[in-house]
Every structure is written in structure tokens, then in C-alpha cells.
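Below is a slice of the complex: some chains, not all, each in place.
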Amino acid sequence: MLMAEVVGSVVSTQKDPSLVGKKLMIIQPINSHQEKIRFQQVAADTVGAGIGDYVLLASGSSARRLFSEPSDAVDYAIVGIIDTFDM
Amino acid sequence: MLMAEVVGSVVSTQKDPSLVGKKLMIIQPINSHQEKIRFQQVAADTVGAGIGDYVLLASGSSARRLFSEPSDAVDYAIVGIIDTFDM
């Protein structure tokens, strides 16, 4: 799982039915020193994460399987809130 | 999902049957400040997106599952139009 910071969200009216009702958060991947790596993406939230939280991300088919309802369009999901980084 | 801007389209006569009838849009991934990231790809449109629209992309097996007809060759799809970026 990538580590990331939640930095925002997107609003989308015209979208695939499987995205309706999901919180679509903009996330910035980070390393364990909270430095930015890679590039931003949009992830569907599954754990009640908010802006400024450090989170864990699941990608690909793993992300799609986390929802009980059909979620075909989801390829990135927030699956945990990071309390501490232990180095 | 990646965020992206729709910047064009491709015409292809000789192609896999699963691509026939699909709008094949050239997309440029962006971050939440609408700055270019990564590299262009071609995505099958599912939401009626046009050139200049900011969109959400699903990749891999997620993209393939969005169509009711067989879509084996699709590994990138436009799944939403972004109205606003909230930071």
C-alpha cells in the first residue's frame, strides 16, 4: 500500500454509477518522512478519512473489492488512517 | 483514479473488435492544480466527455468492466467529469 496525505476532494456530477455516493478524495503519496513522492490521484474513501490525514491506499483490483456494492470504476481506495510511523 | 484533461482523440480503422464504436480520447494526466503529470494515454469514454474537460480515469481490469459489451482491449476509461477541485 502507498502512504499518502489527503489534500482535497473532487466534485463530479456526471460519472459512472459505481462512483455515486462515494467520497472521492485527492491524495498526495508520501514517504515515511512525510515527503511528497510520485503524483496525486483520486481515491474512494472507506474509513472516514479527512483532509490532512495520513492514510494507506490500496490499488487496482484490491481497491475495487472493498465495497459491498458494485464498484467497477474504483481503482484506488483509502483503506486505513496512519496513527504513527515507527522507524 | 488519475485526474486528467481530455486533449484530443484518435481514429483507428484497423483495431480489435472490442474497440469498435467506442470514443477513444487522448488524455493528459494532471494534478489538482491542473499541471501536467506523467504521460498521455488513450482512454475509452463512458460519460460523454469532450476536449478540454477535466476527468477521472479508471485503469486496468476496472476499466474493462465498465462496459456491458465485451471490452477486452480497454485498459483505460473515462469514468467521471470533474466539476470542481476542493483543496
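When the chains are written out, they are named A and B in that same order, and each has its own residue count from 1.
Everything below uses one rule, namely that contacts are C-beta pairs under 8 Å (C-beta built on N, C-alpha and C of every residue); 3 or more make two chains touch, one makes a residue touch a chain.
What you see is a predicted model; the values in this text were computed from it and never measured.
Whole-complex copy count, one sequence throughout, 2 copies displayed: 5.
Quick note on the criterion: only the chains that are shown with their structure count from here on.
If each chain is reduced to the centroid of its CA atoms, chain A and chain B end up 19 Å from each other. Here chain B touches chain A in the complex through residues 1-3, 29, 31-32, 37-38, 46-48, 56, 58-63, 65-66, 77, 79-87, going by the rule given at the top. Contact residues of chain A toward chain B in the complex are 7-16, 19, 24, 26, 39-43, 60-61, 63-64, 72-76.
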